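For this depiction, one protein chain was excluded, whereas all remaining protein chains were kept in their positions.
By letter and in written order, the chains are A and B; residue numbering begins at 1 in each of them.
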Amino acid sequence: MTPTIAVETEWTLPYRGRVGVVCLIATEFALFAIFVVAYVFYMGKSLTGPTPSQVLELPVWPTVCLLSSSITVGLAARALKFDRLSSFKLWTGSTILLGLEFLRQTAMEWRHLIADYHLTIATNLFGTTFYSLVGLHASHVVLGLTLLSLTLALGLSGKMHGQARRFELLAWYWHFVDAVWIAVFTVVYVIGR
Amino acid sequence: MKCSFRLAGLWCAMAVGAFAQTDHPVGNIFNPEATPAESVYRLSVLVLSVCAAIFLVVAGLLAFTIVRFRRKTDDGHEPAQVYGSSRIEVAWTVFPILIVFVLTMATARVVIAIQNKHVPADALHVTVIGHQWWWEIRYEDLGIVTANELHVLVSTKAKPAVTFLKLESADVAHSFWVLQLSGKTDLIPNRTNTMWIDPRQEGTFLGNCAEYCGMQHANMLLRVIVQSPADFERWAADQKPDSMNDSHIEAARATFLSLSCVNCHTVSGTPAMGTFGPDLSHLMSRARLGSGVIQNTPDNLRAWVKDPQAIKPGNLMPNMQLNSRELDEVVTYLSSLK
Partner (left out) sequence: MATTNYIAESLREPEPLPVPSRLHEWIVTVDHKRLGIMYIATSLIFFAVAGVLAALMRAQLAFPNGKVLPPEVFNRLFTVHGTTMVFLVGMPFFAGLANYLVPLMIGARDMAFPRLNAFGYWMFLFGGILLYFSYVAGEGLAGHGTAPDVGWFAYAPLTERAFSRGTSTDYWILSIIISGIGSTASAINVVATIVSMRCKGMTLARMPLFVWLMLVVSAMVVTALPPLTAAQIMLLLDRYLGAHFFDTQAGGSAVLWQHFFWLFGHPEVYILMLPGFACASEIIPVFSRKPIFGRAAMIGATIAIGILAVGVWAHHMFAVGMSSSSNIFFVTSTMLVGVPTGIKIFNWVGTMYGGKLRFDTPMLFCVAFLFQFLVAGLTGVMMAAAPLDWQLTDSYFVVAHFHYVLLGGLLFTLFGALYYWFPKATGRMLSETLGKWHFWLLVIGFHMTFDTLHFAGILGMPRRIYTYAPGRGWEGLNLLASIGVIFQAAGVACLIWNIIRSVRKGAPAGDDPWDAWTLEWATTSPPAEYNFATAPEVRSSRPLWDLKHPEDPDWKYE
């Protein structure tokens, strides 16, 4: 009793990894959205302490680094797709370096805010919402860099052959982290100041 | 099932009638005694009728289906495989949307009537501040500060009287609920809410805090005492003067002021100016102690001062470890605060 099915078209469904990462991005998007809402809600409501316009400067160089890293990770994904493993390692390495520079700049900014303006998460509502939002983003950068370093290490030991589909998922995650930075940049450093 | 609500209301109304007119301990939302509760009651009649009708139709159809279509013979034949009907789907989508429209309009009217009420110029203004686990009550215009028992004017056709409440909180979220007078409104720290009541019957109405606020949320009770203008004037006059400086309780008063009671409590006209606990200036004018937990009798007062934790465990007045002389003197003094 073999069922004969009149299904002429080919039966292709989306790659499950893609679906999974899209869901992950959706959930992270919702998470960041709440922190952004809290930031916007508390704008101008601090009872004391330094205000954004007093202490914040436009983070141009970190933004350039992070957005460039999106380009390099895209190039890395493409290189892997076409099996150009040395290009892949180069572009992945560049992405990691750019990401690290972004983190270094963030750390320097925070040191400046804490040491010179005495702005901490406990100072006032601005401090609370600023450090939590930027910190949440930075923690996602750290996670992304960790995974990228893992793929670089795998690439260096020759195990990334044929893994283009999976690396693309990581690249998507990295693009998401950059998109979040654009939102944070706009809300905190442009509108909020 | 919905007619049981009416029956309950009737039973409660009878129970209310059975008590002397001064007390309304058994309340229900179908027995309103002020305009906000009345508006809610009228809306509830409409909503309940609609819901009851829906229930009867759908449950009736379901009951009919269960009886009519039970499998009678196992003849192995399947019934007609009906997949659906667009017409029926549209009908039972459109009809509920119409019901929703009607209910929403009716509800919106009541929301606006209650929330956006224009406050009359001669309204009585009271600020209620929620604490864990008691109510601070301040009549700013009259210069009166009291606790847990809210005195208001009765509103009659001849002389309507609205009491306008400002609701704030000193610590966590609470909620003001005296169901026969109005729906509840929350008291939230760092936020001022407002509500109003115009009770139509004299007597005492009972209420509760209706937002979980910690250990003794259950015993954060509320009394609204509705009085005629004459009675209210008399009460207000009694609340105004500073506490008496009666010579024969001089010793008791001195003992009281020497203990740490003054850190938390205020007694007007004395150095006791603490604000953490209720104002005690006219403690003996209150019917209950501990925000409604016990009757205000000499024995109960003594028991409370001796060990409040035994009566309302976890409340923020600790056992002050008074010896019996101190206890006697404090109770004597408090009993003089009329």
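Please note the rule applied: a contact is a pair of C-beta atoms (placed from the backbone, for glycine too) under 8 Å apart; a residue touches a chain by one contact, two chains touch by 3 or more.
All of these numbers come straight from a predicted model, not from anything done at the bench.
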Revision key, fill the gap. In the full complex, the chain left out is in contact with A, B
Study note, to complete from the structure: By the document's definition of touch, the residue of B:111, B:237, B:251 or B:287 touching the omitted chain is B:111
Check your understanding: Per the definition of touch given earlier, which of B:177, B:304 or B:333 contacts the omitted chain?
Key -> B:177
Practice item. Spell out the interface residues on subunit A facing the chain that's missing from view. Key: 1-3, 5-7, 11, 13-17, 19-20, 23-24, 26-28, 30-31, 33-35, 38, 41-42, 45-47, 120-122, 124-125, 128-129, 132, 136
Review point. When the complex is taken as a whole, what residues of subunit B touch the one chain not shown?
Key: 1, 4-5, 8, 12, 15, 25-30, 37, 39-40, 43-44, 47-48, 50-51, 54-55, 58-59, 61-62, 65-66, 69-71, 78-85, 88-89, 92-93, 96-97, 100, 103-104, 106-108, 110-112, 114-116, 132, 167, 171-173, 175, 177, 179, 182-186, 188-191, 193-194, 206-219, 221, 313-314
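What we mean here is this: only the chains that are shown with their structure count from here on.
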**Study point:** Euclidean distance of C-alpha centroids - subunit A vs subunit B, Å
**Key:** 51
